[in-house]
Structures are given as structure tokens and as C-alpha cells.
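For this view, one protein chain was removed and the others were kept in their places.
So, chain A:
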Amino acid sequence: MPAVSKGDGMRGLAVFISDIRNCKSKEAEIKRINKELANIRSKFKGDKALDGYSKKKYVCKLLFIFLLGHDIDFGHMEAVNLLSSNKYTEKQIGYLFISVLVNSNSELIRLINNAIKNDLSSRNPTFMCLALHCIANVGSREMAEAFAGEIPRILVAGDTMDSVKQSAALCLLRLYKASPDLVLMGEWTSRVVHLLNDQHMGVVTAAISLITCLSSKNPDEFKTCVSLAVSRLSRIVSSASTDLQDYTYYFVPAPWLSCKLLRLLQCYPPPEDGAVKGRLVECLETILNKAQEPPKSKKVQHSNAKNAILFEAISLIIHYDSEPNLLVRACNQLGQFLQHRETNLRYLALESMCTLASSEFSHEAVKTHIETVINALKTERDVSVRQRAADLLYAMCDRSNAKQIVAEMLSYLETADYSIREEMVLKVAILAEKYAVDYSWYVDTILNLIRIAGDYVSEEVWYRVIQIVINRDDVQGYAAKTVFEALQAPACHENMVKVGGYILGEFGNLIAGDPRSSPLVQFNLLHSKFHLCSVPTRALLLSAYIKFINLFPETKATIQEVLRSDSQIRNSDVELQQRAVEYLKLSSIASTDVLATVLEEMPPFPERESSILAKLKKKKGPGAVSVELEDGKERGELNGGGDRGGPNSMFTLSLSLSIFLFVFQSTPSPSADLLGLRSAAPVSGAAPSAGSLLVDVFSEAGPAASSAGVNDDGFLSSAPPSAASEDPAPPLPESDELLNKFVCKNNGVLFENQLLQIGIKSEYRQNLGRMYLFYGNKTSVQFVSFSTTVSCPGELQSHILQLLFTKTVEPLVEGGAQVQQVINIECLTDFIDAPLLNIKFRYGGALQNISLKLPVTINKFFQPTEMAAADFFQRWKQLSQPQQEAQKIFKASHGMDTEVLKAKLLGLGTALLENVDPNPENYVCAGVIQTKAQQVGCLLRLEPNAQAQMYRLTLRSSKDTVSQRVCDLLAEQF
């Protein structure tokens, strides 16, 4: 029997609870609850004033009903009344109700805050603690506003009771997490840090959570805590298990405090002071040594507490990443745990090793455990442990063990849990690509992947294998051969048919010499799968067939036969029917030359980030990170990017020209007038000698004036002087609309009239971009004096965007021809107006003069940033100044389809963060705009309201102009 009575005797409550428990059905329960609610409502509304006890009882019943999962819409006032009761129990219930059921009813908040204020100043420690608990439980902004000033004072006051100090510290922490801008530590900093020296262990334990959080945000202000933490830690580590009395937990001295001290130290680099560092290393060694000592108790609590400290120490060692000795010891310790009989320890060891694998000192040591980890993957009974094992294999993989690991993962896939198959498939695909030395191995692996786990192979994976095969001609023959063999299997996965269709359609000729895989055999093999496939695959196969007609004229008759059959040409599916009709027609009327042109081998894909990696990142935040970083370094050589140049060559080009940028940056001040600009311009006249043309203007005048300013300088125009005699036309009225079309996409037709079509393709990386412009002459007559210029309309501020043609266009564009031009773009600082593109040419003697806005908008320089919900909200709050936010509420002008919205947000260039916004209907995104001058972090939140067909779009960034511009751009997209 406990020392004191259990309940405080609310008999009516106990009766009510047992009534509820006795309810046989959900309906009966609801009935009973409704009865009780009616009763309570009438009591609260009754004429008779309720005494404190009854009020408490009813409030408690309401709380119970709420916790059962029912809505409560009254009783708040009565609960608030209880707060000002001078009876402890009533106050306590009142506070509990408020903590659980707080709502931001402003009237009530004021009353609640009043009651809290009274209790805080009551000097009664019990009441003060109740009030502090309530603030900590609610943690709303209103409360922070009211109490963020008062609580630090309570925390550091000399006469505050220990228990109140503890509550105050954690209360402040909660307020700081919720509203960091309102909690100003300034003058309290050093006194708060010195709480680490407090005599009372409980006070230190509570205070250190606060200090850790504050340190991680303002490391410099709190850096004195390092030496204090080290000495405190050293005292605990060296104390006997009985020294700390009740703070010893199952023979482990102060495990909570120790872990938190170790966690605090992880906010800082290794101590610079030799003595402090020595002491810390000693502590870490002692902790590692203790792990080898026999346990002082058989209880699991003892070993858990001890190992909690050990894992935290290992985290610190990994964080420092500078003590090879300790790192190797840590790795060995984890290696022991890998074979421990406690499942928990095996799990944690696998998890910790993942981070250890990325350290250069311990990577090799981690690799020695490969057999154990593989064994874990095969034999662990618990799926979550197996998943950690798979993660670790992924993390420890490098060129030396890739084949083994990929083989193991593949064989595990055959029996893997359904819940992790898709992720495993992605990981195998990434490793195979990343560490492929010979691409035949890569092709084998992916085809195996499709064979084993076809259902889990997402589109990204088979797209990727095709991209790679097309880009690497050394593997094409092998791929064709292998896929041909794989298709022989009686039952093969549809994804295999897709890959097979595509690859044989492109490269079937490479194996056609062998009579066993003659064209007709290939075709028959593919066609034998046709009827088993879904519509998209059939469509793909039809395309493969028409490619066959081009590759192997001898199959033409057979294939035409197939295309002509009713099941194709009269297929109920429009897409299939259309393909059949068109391909049939194409094959019968086009000459072989035309066929060969139309059905030419696919051009290489542009090098870009692996679509699989992107998918894995999307799927899984933290686990993938370490490998991603590494991946950045290696991708170039992997995908054969090195020999093909790709984005890299573009960067070097921009670099070689950075000298010109210098000139522009050194231009005196934003107030420079147009003349000042002119004087700077001749310097850039050196550009043509470098084989390029430099066009950059940051004039102070409006767009029209500035473009005029550009044009009549001969060296700035890419056109022959004769054609440049007319000023560029003002931008077309629809060019803003055209610009909006390209905010969320990079490729497409920018402009089209009866004469000319302009297509663009662009790619961006960091603050650099490259845009391909395709000018198509739609007429049969040649354009003469064809010339193009780009210019940046200036603004009052000197927004600079560097645009650079890699070469001028030929002045003659033949009828029906297309000419290409490339612009390199560098963003120096953020900007608002889009650059202008002016095209002039003579068509049949008439001068055509077209000005367009080039779709270069600030969002193109977004780098997506993945972050967890906590980070997001924290950053969001940090950007809370009014000018950092831009918001728009607008009507939806298109449908509100989720996928379309997502695609647009991704197209914007930001990372779309899943599971961040509490409301799943909303979208939040994060990205960093990369300019040469600075990086501007940008957070976005889009709240669709399907009923009202409205959106609310909120942008926050560290720069007001960016928030506003991105908000304006994006608002036009929905």
C-alpha cells in the first residue's frame, strides 16, 4: 500500500471511468459520454455556483473524455477558474486540462497567463513548478511573449529552490525551441553556463539540456561550457558507483548527465586547450575501458545505461574524427557488439558503424566486419536489424568490395521483406552504377535486379540503365546480348521486356550477326511477350518494331503485317492505335533515307544526377546522406562524364572568362549612370578575341533604354553591323506570359510565329547555367542578316547576371533549317527582371525584329535542400522578420491536382519536403539560391484550399527581394 492515497477521491470520476469500461460497444460508449457531457454542461450552466471540488471533478471528467479521443468544446473557462484556486489539487487539475487542451483563444490565453503570472510570483515552489510545467507543456508563442523575460531570472536567482530551477531550465528550453527570437539570453549566458557547476545533480541534468540547445545555435557565446563540461564529465566518469547516491542508476553513475555532457561536447570541435583535451581523451578512454570490465549487475538496465554512455562517447569520437586511435577502438568495440546476444546492441552497433564508415580513419576498420554484417543481413530475425545491416553494407561499400556487397544484397533481395525491397533495389542500383568498373557487370546486375525483384524496380532504375547503355558505346553490344538472353526466360518481368524492347530496338543490330539472334529471332522473341504486357510497354514495343524496320529491312514485311493486324491498327487504346497507324504509314511511304533519319540511334542523354539517387534521397532523408556526398565526387568518372565533358566543360569555360566578371564587379557603385557603364564596356571588348562574345549590361535605366544601350555598340552585338542599325523592338507583349511558362521547366518552345520557332533547352548548376537556343526557320526561304543579342535590363540596384554566347550565329539561316546557339549564364547576385533576347533578320527583304524575355529567373539557381521537419521549422522561425516573408493569396487558375502541383514545385528547383507540414494537404519546400555573391536560403509553403479553389503561398528567405520575386514568379504558376 502506498504511503498516500492514490486518487484524490474523485469517486464520481472513478464511477464514470468504470461505466465507460463496461460499455460493450462503441455506440454504448458514445451514448454514455454524451449523457455525461449533457450532465456536465447543465452543471456548468446551472444557476447554482459550483464549489471548487465539483468543478475539479467535472473538468477532470472532460479531460478523460478528451483523452478517449472525443472532442470537447466547453469547460475551458471552468478549468481556467481552477487555476486561480488556492487549493493545490484544483489548481493542478486546472493546469493539466490547460496543458492538454490548450487552444489559442486569445481571451483565455490572457486569463491563463494571468494565473501563471500569479503563481510564478507566489514564491511557493510547488505552485511555481506547476506554472512552469504548464508553460513548458503548452510552449505557445503567447506564453513565450509573456514569460521569456521572467524565466531566466528565476533560473539564475540565488534563492530559487532546486526543483524550481530544474523546471525553469527546461521550460526556457521549450520556449527557446518554439520561439528562439523571444528568448534573449544575453546577460544571463555566463550564469546559465555556470549551472554546470551546480551542486545539485538534478539541476545540472536539467540545465545541460538547455545549454546544449543554446550552444548548438550560438556556439561562440557558450564556448566556456566546454571546459566545465569536461571537468564535470571527468568527475562523474571517475566516481565510484555509489558516490552519486540516487543519481547512480543500476550501478552506473549519472548516465543521463554523462550522455548529455557528451552530447554537449558534440556541439564543438575538439578542445584547443591541451590540458582540457587530455582530460577529455582520458574520459573517453575510461569509458571505452569500462565496456571491457565485467558488469556490476546482471540487470539489463545496468548494461543499457552503461552502453548508452559508450555509444554517446563513440558519437563524440566520430564527431571529432581526429583521433585515429580512439576511432579504431570505437570501431572494434562496435565490432564486438555486432555479435552481441542483445538484439538492441547489434542494432545500435550497425547504426553507429554507418557513420563510422564515412570517416577516412575508420573506413578500412569498418570494412573488416563485412562478413559479420552480411551474416546479419542473412540471419537476423528482426527486420529492423536487417535493414540497418543493409544500410551499413551500403555505407561501407567502395570499389574494393562493391562486387561482393552487390552480390550479397542481390541474393538477399530474393527473400527480403516486402517493406524494404524497394529501397534495397534502389541501393543496389546505385552501388552498381557508382562502382561499376566494367559496365557489363553493371548491366548484369541491373538485369538481375529486374529478374529478382521486378515489381520493386521503379521506373527510375530501368530508365537509368538505358541512359547508361546509350551513353556508353562499349557496353551496347554486351547489353543487347544479355538482354536477349534474359528475354529467353519463359516468364520474365515486364520491366525486362521494356529494357529489352528499348535496347534491342537501338542496338539489336550489334548481335544480329549471330544466327541464333538474327533479326527475325529477336523480333519474334519480343513479340512473344507483347500480349502479356500493359499498354505503355506495348507502345514501347511498337516503337522498337519500327526501329527494327530501319535496322533490319528484312523484317519489314513481318512487322508491317503485325502493325496491320486488327489488334494493332484497330486497338481500342488510342495511343497504340495511333502508333500502329503512324508507324505503318511511315514504314510504307518513307524512303530508307528518311527512315534512317527519323529512326536514328538515340543521341546520348545529357549527364545529370542519377535519377535513382534522387529517388532514394526523396525516399529516405538521413540514411542516404553520407553516400550522397561521396557520390558527388565520383559521379564524373562513373557515368563516363569525364570523356564527354558535359556540364564540367561548361564550368571551365565560365571560369576562363571570370576575368571579365571582375571588371564588372569592380565597377564603382550602383549609382553609376549609363555613361559610366559605357566606359566599363570597352574592357569587355576583349571578349571576341577569346572566341566568345560577352554581353552584359547592368544599366540603371528601364529595359527599353538599356537594350538600346547595348545594341548600338557594334562589339556587343553578335550581328553584322548592317543588321544592327535598327533598335531592338520592345519585348513582345506576351513575353511575360511566355516567361511564366518556363518558371518551372527548363525546356520547351519559347516562341513561335509563322516564320520562326525558338526552342530552348537549359540546365543549371549552382550559380551557373547553360541555355541552348534553337532557331528554326519555318519557311522555305532563307533568313538573311540573322543576328541575336541578349541584354539585361537594369534596375536601380546593380543586379548582375552574366550572359555569354559561346559563338555567334551564322547570318544565313536556310529555309527549314535550325541553328543552335548556346548561352552561358552566371548569376552574380539575385535579380528580378529577366534578360532580353533580341532577334533580327530579314525575311524577303523585310526586317523582322523580335524581343523576348529569356526565361532566366532567379529560381533557376535553386539548389534543393532536404531537411527534417525540425530543421525546417527552426529555420522558418529564424526567418520571421516581416520583410523576409512574402505572401500571396490567389485563386487557382488551373486544376489543383496533387501530382501537377508537386511537379511544379520540383520544377521550381526546390526540394519538396515530405512529412514536414503537419497538414498533409500543404506543401513545403526548401532550397538555396546560389549566386556568386551569396547564397540565399529560401523556404516555401503552399497551402491549397480545394474548396475555395484558392492558394496561400508564403516565402521566407534571408533576402527580402528574393522572397518577393520567387513568390511573384510562383504565384503565376498555379
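The rule we apply is simple: a residue touches a chain if its C-beta (ideal position, glycine included) is under 8 Å from a C-beta of that chain, and two chains touch if they have at least 3 such contacts; residues count from 1.
In this text, contacts and distances are computed from a predicted model.
For the chain that does not appear here, its UniProt entry gives the protein name "Adaptor related protein complex 1 subunit sigma 3b", which is one of "Adaptor related protein complex 1 subunit sigma 3b", "Two-component response regulator ORR24-like", "Tubulin epsilon and delta complex 1" or "Histidine-containing phosphotransfer protein".
Across A:C259, A:V562 or A:L599, the residue that sits in touch with the chain not pictured is A:C259. Check A:F311, A:Y545, A:F805 or A:F862 against the missing chain and you find that the one touching it is A:F311. When the missing chain is restored to the complex, the residue among A:L67, A:A157, A:V437 or A:V749 that touches it is A:L67.
Which of A:N81, A:Q166, A:Q884 or A:T931 touches the hidden chain is settled by the complete complex: it is A:Q166.
Considering the complete assembly, chain A touches the hidden chain via residues 1-12, 14-15, 17-18, 21, 53-54, 57, 60, 63-64, 67, 69, 87-89, 92-93, 96, 100, 126, 129, 132-133, 136-137, 139-140, 163, 166-167, 170-171, 173-174, 177-178, 201-202, 205-206, 209, 245-247, 249, 254-257, 259, 263, 266, 301, 304-305, 307-308, 311-312, 343-344, 346-348, 381-382, 384-385, 387, 621-622, 868-870, 915, 918-919.
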